[in-house]
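Every protein chain except one is present and positioned as in the full complex.
The block that comes next holds chain A.
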């Protein structure tokens, strides 16, 4: 757990990439913003020169693996990894063992997050009991628990039954909740291993057609509009999905969507050598899809970047492709990948990044005290990011307990230098506290 702390005076950082200012963090709040601030007694100075200051990032989609797969990640190691990536709040997905489908499990995860103290851990509740897609879990109990769950998802498995999905969308309205759908038509993806197309056909790997994602998204948008509910679409990965969500928003559907950093950068050609480090659900797609996802994120069709941080032990990836686990770690590389794909390409400003990675996810997850502006009186959830610190990504050097990064060996443009959670440094001078 981070140490107790006094005030911190950040010198010369650039809020949202703007002009350099000093930012004083005291008593858990942003106390002062200005040039040439005088440090109060006992304040620790933080050199912010050249660093972009952003509100603490909020992840809508994180797998912390506890309870059940503590060999891959724990709430503590995962929230340390999150802090290292600039996050001050994460949503912990429900596909644990036992599944987070009761108030007891979500409260356990929430409490473990509080004890670790590196970021606010917001448990996601399962939509159906045991993620089995048969009957609704006790959504109300989870919403009213100490964990105050607002996001419900069977992530990893699609709520494919249309009637059950309708009921879930309707039911969560009572708690201002949202259903986050993993859009994957199960019959069209039986045994699927990678994106269906030229590469899968050549490699002899069963294909995962784009339509399996798009058909569910279209159905869910229509359902959500029919019953007047909020729908969130997890990890959108195809060009067609972006089109459908753009269309649904235009006709007034209350839908939001996320894209992962890896789907903004990587394509299916990486599968050529059958290295399962590139195996993920939904699969890596084509160049055309990557372009559409970037455009969708830029024009607001896609609301947020979410990591889908999915740690796995080494042995789950050091195997033949078809038996390997799906997923990639992503918390510590997300901001750098967004810089490379969206900021350095001129598609997003840093203010837009703050929206897509902090304000919008906090709004969708109903996370109070996160995703707010960098203004006096706001909670001191702040990340300082160096956009000119290129380095070679290396899973073994990461804080997460696992090392399955698809960016290994790639040069990423920048690094998080400091993260503050309610004024407490969880990362300082580029080191986890």
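We adopt the following convention: a contact is a pair of C-beta atoms (placed from the backbone, for glycine too) under 8 Å apart; a residue touches a chain by one contact, two chains touch by 3 or more; residues count from 1.
In this text, contacts and distances are computed from a predicted model.
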| item | value |
| --- | --- |
| Hidden subunit of the complex - UniProt protein name among "Iron(III) transport system substrate-binding protein", "Cytochrome c oxidase subunit 1", "Amino acid ABC transporter permease" or "Aspartate carbamoyltransferase" | "Aspartate carbamoyltransferase" |
| Residue among A:318, A:344, A:392 or A:431 that touches the chain left out of view | A:318 |
| Residue among A:49, A:201, A:344 or A:431 touching the omitted chain | A:201 |
| Chain A residues touching the omitted chain (full complex) | 193, 196-198, 200-207, 209, 273-275, 315, 318-323 |
